[in-house]
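Sharing a structure with you now.
For this depiction, one protein chain was excluded, whereas all remaining protein chains were kept in their positions.
Order as written gives the chain letters A, B, C and D; numbering starts at 1 within each chain.
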Amino acid sequence: MRRSDLFLGLLALQLGLFLAMLVYARRAGRGVDPGVAECRRWVAELRLTDLCLFTEARYTRNPALADLHTPFQDHPTALEHFPSGTLVAPPPHLTSPHAWHPAPNPKHP
Amino acid sequence: MGRRGRWHGGLAAAILALPLAAGQAPSAREKCPVCGMFVAKYPDWMAVLRFKDGSALAFDGPKDLFTAYLDLKRYAPGRSPADVAAIEVKDYYSLRVVDGFRAVFVIGSDVAGPMGRELVPFAEAGDAAAFLKDHRGRRSLRFGEVTAAVLRSLP
Amino acid sequence: MIEVANVTKTYHAGRPNAYTAVDGVSLAIERGRLTVLKGPSGSGKTTLLSLVGCMARPSSGRIHLRGVKAAGLPAAGGALEITSLPERFLTEIRRATFGFIFQHFNLIKGVSTLENVMLPAYPLGGDPAALRRRAGELLERFGLSRHAREPIDRLSGGELQRVAIARALVNDPAVLIADEPTAHLDSHLSEAFMALMGTFKEGGRTLLIASHDPLVYDSPLVDATHELRDGRLCGKASA
Amino acid sequence: MIQQPGVLALLAASALVAAFLALAAGFGLRILRRWDLRSGSDLQLALERETYLVSTLVAFALAAEVVSLFLFVFTADGLHGRFAGAMCAAGTLNAAPGGYATLLLKVANCLLAGVWLILNHADTRGYDYPLIRAKYAFLLVLAPLVWVEAFLAFRYFTGLRAEVITSCCGSLFSQGQGGLAGDLAAWPERTAMAVLAAVLGALFVAGGVLLRTGRGGYAFGLLSGLAFLAGTASLVSFVSVYLYELPTHHCPFCCLQAEYGHVGYLLYGTLLGGGIAGLGTGALMPFRRRASLAAALPALQRRLVLAALLAFGLFALVVAYQVATSSLRLGP
C-alpha cells in the first residue's frame, strides 16, 4: 500500500461525504419539510411576519417591522446591541420610502 | 418540475386538447399551444379555451388565447369559433375565473404578463377603468374589439 | 565522452565577494575509463564536477557531451553542447546520463532506504512497480535488503555509502560521478569502495572521481588523473 | 457597497490576482530588458528562475479567475432579491456601472491567461526559450487587463446600492431593446443558427486540414475565436429560448441554475475550454519554424486542435440536443 493510495483513499472518503452532503441537501431542499409546513401554517393563521430567532428586543424580534427610531438602533452601522445586534441591521425599507416602488417586472422562472 | 417536466413535455404537447374541468388548474406539464411555455408557472394569467366536445386548450395569457382564437385553423385544426363553448380568463384584481366573452381587456398598461405586453382582463368595466388610470393603460376593449391588428400592436 | 574546453566558473560575478572556482580548465574524459580529479580541498574539483554533471552552467567556455540521447536537442556531429541549456534540459540530461555519489552521501533523513534509492526516478514518471523492483535488486546487490524498510538514520557509514551508490545507479546512468567518496570511510571501506568502482568500470560505465585521497588516485584502476590547484589544471595529465 | 460574503471574497480574490500579475509583470519587464541566454551570469540564472515563478503566478491567477468567474455569476444571481426589478444575475449586473464590463473582462482574462499558459508550455519545450520575448510582451498586455478588471469589479460592487431600480433579463435580453444584448436577442433565430453552424463547420474543416497537413493554424485560431463569440451570441440569441422554452427569455445566466440541470456549466465550460485551446493553437503558429520547437510544437498543436474540436463538438452536440428535444415552437 502506497502512502498516496492511502491518502487518495482518505480524500475519496472525504469527497464522498462531501458529495453525500450536497446530494442530501438537494433532496432535502426539494421536498416540503414538515417543520417548514407547520411554520407556514402558523404564519398563515396568525398573520405572522417574522422569525422568532432573536427575542431580546422588539426590533430584533420583528426586524421587518422595526421602527425608524427604535432606542439603540440609531445608526445602521452601530453595534448597538452586541450579540444579535451585530446580525440585525435596519430593514431596507427604512432607508427609502417604499411607496415609490416601480411596478414589478414580468416574472420569469 | 423543471427538468423532469421537460423530458415529458413533448409528449404532453402532442396531445393538444385536454379535457379540463371548469376552473381546474392545468397539469404541470401542460404547455401553451402558441408559445410553448408551461401554463402552470403562470396561474395568475391562465386563460382557457373550451370546446363544445369537452376538450380545452390552456394558454399562459389572454394574448396567446386571442392569437389562437383568431386563427383556429392553425392552432386547433378542424375547429371553428362556433365550436367554442366558453372562454375563461382571470380577473386581474380577484384572480377569479371569469367569462372571457363578457370581460373587458385593458392594453398598454405598465403591467406585463409572462409574454410581455398583455391584455389585462376584468370582469367589471369599473375595475377596468380604475386599472386604466392606476397603471397608465392605453385603452380598454370588449371581447369583440380584440382583433389581429390589436394583437400586432402588443409586442 | 565529455570534452571540457576553457571553462571558467565565477560565483558572485561583479560583486566584491566574486570568486573564481574554476579558471580556464580544458580536459577530456573518455568513455569507459576511470578518471580522477585530484587536488587539495578548495581547488575547484567539486565545482568542475558540478559543471560536468550538468548541475551548474559555466560562466564561460564550452562543455560537449557525446553519445547522450536527448529529445528535442540539437546534436552537432554527435556532440551536445550543454553550456547554455536551460535548467530543465540540463536536468533531463543529468538524470539520464549521470549518477552522483556525494561526499556527505546526501541521503534524506526520515525516509526509508528503499525510497531513498527510488527518489531520483520519481520525476521520470516510470512504472512504479518496475522501479520498486529495480531499487530492491540494487539493495540486494549491496547487501542492504534487510534495511530496505528502515529509515536511513539507523544505518552505519559504510551502509550509507552503499545506499548512496545504489541511488546513483537507479536510473542506470552511463557516467558515475563521485565527490570525495572516501572522505568518511576508513581504509578498509575505502578499498571496498574502489573495488566496487572496478566492477562498474568492467560493466562499461564511465567513472569520474574527485579525491585527494592517495588510496583513490594511486589505485591501479585509475586510467587518468588531472590535478587541480586554485581552479586551474596543473601539470600534465597522467594517463 | 454591499457587505456580502461573496462580494468580499470576490474583491479579495481580484486584489490578489491583480497583485500577482503586477508581480509577474514586474519580472516580465526585467526579463524583457535583461535577458541574455548566452550569458551564464548570476543575473541570467536568476531571470531563468523567475520564469518559473511567473508561470506559477499566472497559473494560479487563471485558477483563481475561473473560480471567481463562477462565484461572480453566483453572487450576482444571489443578489437579485436586493434590487427592485432584478430577477436574476442579468438585472444585478445592470444595477451599477461596470457589472457587465467586469464579467466580460473576466471571461477575456480567463481566455488570455489560458493562451498564455499554452505559450508558456510551448516555451518550456524549446532549449533556447524560443517564445520568451513574445510571451512576456503578451504578459504585459494581460496584466493591465487584469488590473482594469479588478478596478471595475471594485467600482461595480461599491456602486451597488440596494433599492436601485434595475432592469431584469426579461427586458435586457428582449428584442427591440437597444444595445448589444438587445441586438443579440433580436438576431433572427435562423440566421443565428446558420452562423453558428457555418462557423463550427468551418472550424471542423480547418481542424481536419490542420491535423492532416499541419497547415491553416492561423485560420483555425481565428475560427476558434469566432466560434467562441458565435457560441456565446447564439446562447443569448436562440439556445436560451429553446432551453427555457420561453420565446421571450434570452437570459444567458438562468441556464446555470438547477432547474435546467446546470447545463449552462457544460455550455460555458466547453466554450471556454475550446476557445483557449483553439486560440492557443493559432498563437503558436508564428513559432512553428523555430528549430528548437520543430519537434515538439506540431505534437502540441495536434493535441490542442483535438482538445478544441472535442470541446466545440461537445458544445454543438449539447446545443443540438437542446434544440431538438425542446418542445418550443417559435412564432406564428
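The criterion applied here is as follows: a contact is a pair of C-beta atoms (placed from the backbone, for glycine too) under 8 Å apart; a residue touches a chain by one contact, two chains touch by 3 or more.
Just so it is clear, contacts and distances are computed from a predicted model.
When the listed names "Acyl-CoA dehydrogenase", "Cytochrome c oxidase subunit 4", "Cation:proton antiporter" or "ABC transporter permease" are checked against UniProt, the chain not shown comes out as "ABC transporter permease". Of the chains displayed, those contacted by the omitted chain across the entire assembly are A, B, C, D. Looking at C:Arg134, C:Arg167 or C:His212, the residue that reaches the missing chain in the full complex is C:Arg167.
Note on the undisplayed chain: of the listed residues C:Gly126, C:Gly143 or C:Gly157, the one touching it is C:Gly126. Along subunit C, the points of touch with the absent chain fall at residues 46-47, 49-50, 55-56, 87-88, 91-92, 94-95, 100, 102-104, 106-111, 115, 119-128, 167, 171, 179.
Although one chain is not shown, part of subunit B still touches it, namely residues 44, 92-96, 111, 127, 130-131, 134-135. Residues of subunit D that touch the chain left out of the display are 2-10, 12-13, 16, 20, 49, 52-53, 56-57, 60, 64, 67-68, 70-71, 74-75, 77-78, 81-82, 162, 258.
We take it that only the chains that are shown with their structure count from here on.
Inter-chain spacing, taken between the CA centroids of subunit B and subunit D, is 42 Å.
Remark: subunit A and subunit B have CA centroids separated by 37 Å (rounded to whole angstrom). Residues of subunit A found to touch two or more other chains are 105-109.
Those residues of subunit B in touch with two or more other chains are numbered 112, 114, 116.
On the side of subunit D, the complex with subunit C involves touching residues 37-38, 40-42, 45, 48-49, 124-129, 291-292, 295-296.
Only residues 11-14, 57-60, 71-74, 83-89 of subunit C touch subunit D when the two sit together in their complex.
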